[in-house]
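Below is one structure, written out as structure tokens; the observations come after it.
All protein chains but one are shown at their positions in the complex.
Let's turn to chain A:
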Amino acid sequence: MAERAPPLIVGAGPAGIRAAMTLVAAGLRPIVVDEGHACGGQIYRQPLSSDGRDAEARYGSEAAKALRLHRDFAALDTLIDYRPRSLLWNLRDGAGDILRDEGSQRVRYDGLILATGATDRVLPIPGWTLPGVFTLGGAQIALKAQGCAIGRRVVFAGSGPLLYLVAWQYMRAGVEVAAVLDAAPLSAKFNLLRALPLSPGIVLRGVRMAAELKLRGTRVVFGADRLAIEGEGRVARIVYQAGGRAHAIACDGVGYGLNLRSETQAADLAGCAFHFEPRDRAHLPVRDASGRSSAAGVYLAGDGARIAGADAAERAGERAALALLEDRGLPHDSSRAAVLERELQRIDRLRDVLEAAFPYPSHWGGDIADDTLLCRCEEISAGEARRAVSDFSLTEINRLKAVTRIGMGRCQGRMCGAAAAELLAAQTRRDIGAVGRLRAQAPIKPIPLAAGLSVHERQHDPAH
């Protein structure tokens, strides 16, 4: 009897790490692919080279979790087939294509756990492509992985828990944080009271961060609207409206973002069904409480399935791995699975509250000024998009892509897709869920044409 192929885990963040541990504990030897040079994912990202800072300085309050995950993953070293700096660029029929060092390899797997994480969600605002503007996540990674700040006097703007966290981390790193511009009104923040019984730690930490920022002189603004970043060739100031008045703040760096969006292309290529999730304003792969997707043998965990944060990701990774074991007919701990599902439910309720406390400024999608660049890869403005919508009577996002090139560039819609959908929905007065979702196409990220050369120099995989 032919030996079964190993399971494949995509992503070595909290979800992927816990999934790998669980599979190893059951005697399997999974393949783990990750684009990063070291494990940890975005949140627990490790520096490229040691910069003298310790984990406390790098991860703050999350240092203990980060260290534990790094250590646990290191302990798997000889027990898994770990492939860092490797891009999974296509998936189909039980095999994945993995690019590493310019060569592509086709890898067969039996059981797939997608722990692909998230990236920042942005809506274009005037000046968002000026040098000196970073996404919130990008600003955080600069600090964590490279130990550098995005500016000397920085403003953070947008929405989501990350807004305050990154601002606070910058402040702690000694950067002058001029302002935190929160798109949500203060009234939304009272929702946090509802979160207290669910997770007092998180709420209090958030409140403390905001308070510390204020104490250090950071201006904290609620209900900041009509953001625009200005400057000649690079960021000089950010302007906004609040309380019916226009304001401006001088700065040389801006961190901006509206929470996160799930990386779902791999799930799409793996054949998972999608559904619209109003809370995330996004189409997400369908999954049940265990992480099973609609496609047999494909499991979803972490922010790649739905934004829920690192703690949920750890649990979801473990839970999905247990489901994989069960489906393989291997012994698995079902009481542990039940505990994990309960904890995931609790975190999910917390996310509901956080979403209410950091609501997405849905009116922004209709407000994007015509001359604002919507798709920066293909350099398409909001006005061009609107013209195409009316000229061709468009109602669906893939048609908008087809006639404008929005989402066809290097980022394949990861950056502009959400904004294009919001704009289309606003212009056609449809619900955001009704405009459809950009269908994923390989390659998930750009791959060198030379990858074709290297694959043919090697022997072909006879199984293929």
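Here, a contact is a pair of C-beta atoms (placed from the backbone, for glycine too) under 8 Å apart; a residue touches a chain by one contact, two chains touch by 3 or more; residues count from 1.
Here is the rule we go by: contacts and distances are computed from a predicted model.
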Name of the absent chain as recorded in UniProt (options "Energy-coupling factor transport system substrate-specific component", "Electron transfer flavoprotein subunit alpha/FixB family protein", "3-isopropylmalate dehydratase small subunit" or "FAD-binding oxidoreductase"): "FAD-binding oxidoreductase"
Contacting the left-out chain in the complete assembly, out of A:Asn90, A:Thr135, A:Thr218 or A:Thr264: A:Asn90
Residue of A:Ile202, A:Ala267, A:Ala337 or A:Ala451 touching the missing chain in the full complex: A:Ala451
For chain A, the residues touching the chain missing from this view: 90, 92, 95, 97, 104, 106, 269, 271, 378, 391-393, 396, 398-399, 402-403, 405, 408-410, 412, 441-443, 446-453, 455-456, 460, 464
